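Note that one protein chain is taken out, while the other chains of the complex remain in position.
Take a look at subunit A:
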């Protein structure tokens, strides 16, 4: 009896196959056209010299060799490493700190949470532009404040080495609302009884935070670290609209090099850059997963 019913259901299901695959088709097409085909193209043509019109000429690893001997690329890697470290520590740390503060629901916590989101609903392009004005020597608010104390102060934050790197860093450093929201979400899901039980056992507020709350939102923090580091690898507007990679190559990043290579019709070289971005993403994911033991359940 039971067996018969099982067969019957799967027959019914099989009758649905036509519909099922029809429903999947649009998503599959998007995957094939906008993900699989581009990724294959990127990997294959990164081994060629190609201007987009003539057939790609296979040149082995030459694009990669060129890249690793190129100063702009080497500085980009150094920048990504430093920016990733800052993102993974200070940036995420600030987001987590705000989450823990808001979790205790001080007066005005909802307002703070709502306002913290505002820089993220504005385009990164506009935000970069706002910082270009803030750091402007002439009318920028920062230098005007400093000049109240030291009237002779003049620094072009985005155009002078070594300030440019830190000016670019500042445009995203404190805007960690995504980390805050993800962590806060996990914190609020922690059963009340756990905290209560710890209190009964005589744990102090700081002990509860450190020994119970912090480990329980490990996955959320890990996700936050991945999100913020991968967006450093892909950071484009914050650089293109402020320093454009300068002064010299001080604030270079892979997407800036990639766009320039496309404009110069060096498609093979552009795609070698794409491959490196892709691999960097995977490395970051692997490291963070390891550090935060993200695949293990927290409870």
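Please note the rule applied: contacts are C-beta pairs under 8 Å (C-beta built on N, C-alpha and C of every residue); 3 or more make two chains touch, one makes a residue touch a chain; residues count from 1.
Just so we're on the same page, contacts and distances are computed from a predicted model.
A chain of the complex is left out here; the name its UniProt entry carries, from "Carbohydrate ABC transporter permease", "NADH-quinone oxidoreductase subunit N", "succinate dehydrogenase" or "ABC transmembrane type-1 domain-containing protein", is "Carbohydrate ABC transporter permease". Only one of A:47, A:75, A:92 or A:177 touches the chain withheld from this view, namely A:177. Hidden from this view is one chain, which touches subunit A at 10, 13, 16-17, 19-21, 23-24, 26-28, 30-31, 33-35, 37-39, 41-42, 45, 52, 97-98, 101-102, 104, 106, 108-109, 111-126, 129-134, 138-139, 141, 144-145, 174-175, 177-178, 181-182, 184-186, 205, 219-220, 222-224, 227, 230, 233-234, 236-237, 241, 254-255, 258-259, 262, 267, 270-271, 273-275, 277-278, 281-282, 285, 294.
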